[in-house]
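Take a look at this one; I'll ask things after.
Missing here is one protein chain; the remaining ones are kept as they sit in the complex.
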Amino acid sequence: MANIIVDRRAAGAKALSTQRIMLSVVLALIPGIVAYCYFISPLVLVNALFAVLTALLLEAFAIRLRGKKCMPQIQDASIALAAILLALAVPPMIPLWQLLVGVAVMVLLGKHVYGGLGHNPFNPAMVGYAAMLISFPQSMTLWMDPLGLENLALVDLIQAKLTLNIVTSNPQIAWDGITQATPLEHIRSLKAQSQTIVLSDLIQRTMDSGWCWVNLGFLLGGLFLLFKRIIQWHIPVSVIAGYVLWAGLFSEPGLPLHLSVFSGSLILGAFFIATDPVTAASSKRGRLIFGFGIGSLSFVIREFGGYPEGIAFAVLLMNLCVPLIDHADRQLARRN
Amino acid sequence: MSIGIIFSLLLVLAMLILMGSLLSYLTRPADNAQADSDTLMIDAVNAVLPQTQCAQCGYPGCRPYATAIIKEHELINRCPPGGERTVSQLSELLGTPTLPIDDSCGVEKPVQLAIIDEAACIGCTLCIHACPVDAIVGAAKLMHTVIAEQCTGCELCLPPCPVDCIDLVAPAPTAANWQWPQPT
Partner (left out) sequence: MLNKITSAIGLNVSLGRSAHRKTAPFGFHGGLSLDTNKRALGDNTELCSIISINPPALLTIPLINYRKDSVAPKVQIHEKVKRGQALADNIVSPVSGVVEAIEHCEIIHPGGLRAPCVVIRNDRLDTPINTDTEYRNNKQEQQAVSHDNDNAEAQAKIAHFIAHSTTMLDQAALVGLGGAGFPTAQKLLSSNQDLQTLIINAAECEPEIACDEALMRSSSIQIAYGISALSQLTQCKRCVVAIEDTKTLAIESMRTALDTIDSTAELMIIPTRYPAGAESPLIQNVTGQFIPHNEKPINHGVICINVATTYALWQAINGQPMDSRVVSLGGAEMPNPCNVRVRFGTPVSYVLQQTGNAPADDTIRIRAGGPLSGFDLHSTNVPITAMTNCILAEAALCAPAAQPCIRCDDCADVCPAMLQPQQLYWYTQAAEHDKCEELQLDACIECGCCDLVCPASIKLTETFRFAKSNANYIKAQQQLADDAELRFLDRKNRLEQKEQARQLAIEQRKEKLRSQKKPDREKINAALNRIRSKRHTQKD
């Protein structure tokens, strides 16, 4: 029909498309990924590639199952972004079949059972992550020491990636080679053994392990997104504020704040995961509440929960609250 | 052991009752709907009906049909002019399932309008008497015409016309009642 009512081109529209938003976010992840490769493990590239490919295939499959044309929907690149986020969240040494399970849960249960992009109440990447965490607790909590990696031959690596169970079937990978966890896990295990935490040792560890650099990389990417106005400040700021507030009040005096912010995946979560517009609250005020909730919950889970990292569950729990937040916000707005 | 089972059963039961009552409290009808005496309900049903007064439902007009729906539990699918929209509104109003329109009453048609071929009209006034909404003007032996805005397209004037000079047409859109097309 010739009767186009808003002539976007003639209006000089420079609007972002969904695809451009998603691809910009992927672009913004690059510094973090580079740091990850350098300091932690290049295996993350393998994981990301694998996750993206399988996610795209699975999504095509799911869309076909739903009787739609898959090309226009796949092109929005949202699932690719989710797959990369999932690959960044899991330990690099994760066996690929386990990652595949995570991707499948992410695409099918996290996204397409609800009707695809825009209709999913939960962040798909975090759904996949949570499913993996529950299903494969062992491999999901084993973070490899960078040194351990260097000691491994390529064949071993490939073998390790393809094995069914990372720990038992690979006796040549020594235990201490893979239990060198993120600083957070280290602290947790120290606490469990009621050892004293030596600060300088910790800082050393954080810097050594490179997590600090990785998080700086993510921070850089996040700032880029903010600068390009792909995301707004409300969610990242409130996530970090929520975390810092409680951590400042309640956490062990031994652990300095900046360390706890820059270790673990708080930065990644605040800038890249919680900002997923589909599953976040939609108004500004709502987003502040949403982010604050994520920050607070992730502190609670880190501090008191059974898992060393709480972002995933915090995001999922707050996703649950989004309809409530949106509704309450609308009521408030109407009253004013 | 058995105490534990009983306890948990009781707990679940208690929670179910609690949530059930909470839900039913939350979804209770608004206060003003509580006076659901029959006349109010008839009014509400009547407001949903299209007021074509075509009697296709088998009742002499919309309000009688509304009364029958409330008083005699007549089915809600007997109004072809209202079509699916009316059925769904009625089902929402009455809390009954939607039904497809009853073919024996007629089929849903687009809005139409009677037009008298004024050259052929012999001024018999039969159509005036047939029109349920007084939309035809004219006098004996004089030409008749349909007031376009008032015609409900009920077709009741067609059979009595001895010279078959009444036609039903789709009303032409005017600048005042035109609608933007629905974007696809």
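Think of it as A and B in the order they're written, each chain with its own count starting at 1.
The working rule: a residue touches a chain if its C-beta (ideal position, glycine included) is under 8 Å from a C-beta of that chain, and two chains touch if they have at least 3 such contacts.
Given the structure is predicted, the values throughout are model-derived calculations rather than measurements.
Considering the entire complex, the omitted chain makes contact with A, B.
Only one of A:R64, A:H119 or A:H258 touches the chain withheld from this view, namely A:H119. On the side of chain B, the interface with the absent chain consists of residues 46, 49-53, 61-63, 132-135, 149-150, 152, 173-183, using the contact rule stated above. Contacts to the hidden chain, counted on chain A, fall at residues 2-13, 15-18, 20-21, 72-73, 76, 78, 116-119, 229-232, 277-278, 280, 282-283, 330.
The rule is simple: only the chains that are shown with their structure count from here on.
Taking each chain's centre as the average of its CA atoms, chain A and chain B sit 54 Å apart.
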